[in-house]
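Excluded from the complex is one protein chain; the other protein chains are retained at their positions.
Here is chain A:
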Amino acid sequence: MAIECLVLGAGQEVGKSCVVVTINDKKIMFDCGMHMGYLDHRRYPDFSLISKSGDFNNSLTCIVVTHFHLDHIGALPYFTEVCGYNGPIYMTYPTKALAPLMLEDYRKVMVDRRGEEEQFSYEQILECMKKVTAVDLKQTVQVDKDLQIRAYYAGHVLGAAMFYARVGDVAIVYTGDYNMTPDRHLGAAQIDKLQLDLVITESTYATTYRDSKYAREREFLKAVHKCVAGGGKVLIPTFALGRAQELCMLLDDYWERMNLKVPIYFSAGLTVQANMYYKMLINWTSQKVKDTYATRNAFDFKHVCSFDRSLINAPGPCVLFATPGMISGGFSLEVFKQWAPYEGNLVTLPGYCVAGTVGHRLMSAKTPAHINIDQDTQIDMRCQIHQLSFSPHTDAKGILDLVKFLSPKHVILVHGEKPKMATLKEKMQSEMGIQCFDPANNETVSIPSTHYVKAVASDALLQSSLSPNLKFLRKCSERGSDFGGLDARTKPRLKVFDDRMAEGILMVQRNQNIEAVHQNEVVAMLGLESHEIKFANCCPVYIANSETRNVVLSQSTVDKSFWLRLLFEKLSSKFPETSIQDCGERLQIESFSVSVCSKEICPHRTTANLQCMPETMYFCCTWSTADEKLAWEIISVIKSLSLRDK
């Protein structure tokens, strides 16, 4: 059995996230994103690789969308309304609530402002969203008889989730985008310890290690404050949702503390409306924000008001939030064109801009510069640029921490930059010994999956396995002589393990359940009688020492226990970890029993002469097959007894 992962998007790049995972005939599409950097067919994943005939309903079991960013959901209306997928779609409640806003905002930018041909209509967005089943965190959803999915908190944006999917014994996690440290409005990603065959993780910051976020937040606030104090205008291009709310909370709080009166605007009604959603979905924010909802909902911003187009060129300082985030068009581009030529103004850039956007060009630009907006327009940019260095993505440490915590058998990296991913992949393989892949788009990775043999266990077996069955294993001398000395110091000489299953028997019969039973049950089940194989050896010990011999000869009825005690001491020092029972007449070690034999003729004596020799003591030993090895070791100790007496 194997897990097949077809990477349709975000393979060795960022954009149009889409991975189709096949586990035992179940095909799950994780994310259905769009690439913001392309305007041709490359903007969508190549869905034809799922089904040549385009019969997606029969080839896909379900679609799971991790969060509302367009590079994770942008192609969904196209896939359902244009390509005709009708099957189940799952996303969290906030994602279902907020995704239509994102999609409609994007559609408007494309159609109304850029005059592009419409990919999907507003009605189609709504139709698409009707097919979505919303899920809560940790809610275990039974998609069908065999497939189970579950969402875990991912931080990143409101409602972002990692998804766990299980088919039979095979389980995987697809992380989507996540953040391992809490920020102003969202908590850190949280997931259970799971038994996983595969983790598919984002790797946006595969090689970046970040320090505390608070210092970077201060930098941002200082830059904004400096600009408005000097009478400048601040343009903050953001997506309508997520970053906008986070920065807004940051500024609202700062304005309150610093008693600033400069207006903060939200462009259009869009983001103000978005705050309404945030208020209802406050349980998806960080603990700190949640705790205050009863007294004042943190998304009731005090200093924020709506923006009117006429205010673009109004005198005086202001702060404006405008969409879209990467200045790829729309209102943020319109305002940018107006404000960029003035030195006193400030434009902030999000931490990540997709290649091909104006935002991306600004990232590498040094002011003053000439910026090409499109083929016909060039702008003489003189304003300040502040790049936001706090990001809702985890850094490399976060990725490694998550993978270490989940310790899956395999990892696939997506949603990152090729060279950085290669570095992280190396690190994961060498440091954690986890096999790691970083496939490019349209490549398939095949991974072996665990499977379990289903057996029926009897009560007697499970009962017996409740009590520990400790075994001790000496790991000394015999081990490779070259490293013998080294081993002795680094490895423990004695290993203890708990072999509770040692009495378990697996019975495999054709056309019947595989049964796991206790060995005592087998006899009755098979209708056979048990037969015991035992060993015996009456072991002679030659008493060489004359003094001892004299003792023996003078007192023929010498206390047998003297010899047993002698043996007891010897054995105790030889086998310090084994329990030796002194039963008076005999010593018992596991099934091995030894006593002093005073019989004239013993049937277990196999020495040339069965007769008792005057200078010889006899130790009569019996044992069963289980302790064969131990028995011969003990016998060699017994034989060496006489040597010490010399």
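Just so it is clear, a residue touches a chain if its C-beta (ideal position, glycine included) is under 8 Å from a C-beta of that chain, and two chains touch if they have at least 3 such contacts; residues count from 1.
Everything below uses one rule, namely that contacts and distances are computed from a predicted model.
Candidate names were "Glutamyl-tRNA(Gln) amidotransferase subunit B, mitochondrial", "Cleavage and polyadenylation specificity factor 73 kDa subunit-II", "Latexin-like" or "Guanine nucleotide-binding protein G(I)/G(S)/G(T) subunit beta-3", and the UniProt protein name of the unshown chain is "Cleavage and polyadenylation specificity factor 73 kDa subunit-II". Among the residues A:212, A:450 or A:640, only A:450 touches the chain that is left out of the figure.
Although one chain is not drawn, the whole complex shows that of A:54, A:368, A:419 or A:603 it is A:603 that touches it. Shown as candidates are A:180, A:282 or A:428; the residue that touches the absent chain is A:282.
For chain A, the residues in touch with the chain missing from this view are 93, 96-97, 100, 129, 134, 136-142, 150, 169, 195, 273, 276-277, 279-283, 293-294, 297, 450-459, 462, 465, 495, 497-502, 504-510, 514-516, 519, 522-523, 526, 528-539, 603-607, 622, 624-626, 628, 632, 635.
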